[in-house]
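Heads up, one of the protein chains got dropped from this complex, but the rest are sitting where they should.
After this line comes subunit A, so read on.
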Amino acid sequence: MEFLKELFLFLKERKKWWLMPLIIIFLIFGALIFFTSGSALAPFIYTLF
């Protein structure tokens, strides 16, 4: 709950409500990848993300 509250406050402060649908879609999509792959190791050359 704390996380969702903080995320809400962040979007409010940044006035980036347009990111909300993106976040929901990306999170659903990401969760699918997460639960199907099982690996959460950053394989990047340079960990920008």
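Please note the rule applied: contacts are C-beta pairs under 8 Å (C-beta built on N, C-alpha and C of every residue); 3 or more make two chains touch, one makes a residue touch a chain; residues count from 1.
One rule holds in what follows: contacts and distances are computed from a predicted model.
J.: Out of "Carbamoyltransferase", "ABC-2 type transport system permease protein", "(2Fe-2S)-binding protein" or "Formate dehydrogenase beta subunit", which one is the UniProt protein name for the chain not included here?
T.: Per the UniProt record, that chain is "Carbamoyltransferase".
J.: Identify the residues of subunit A touching the omitted chain, counting contacts across the whole complex.
T.: 2-3, 6-7, 10, 14, 16, 19, 22-23, 26-27, 29-31, 33-34, 37, 39-49
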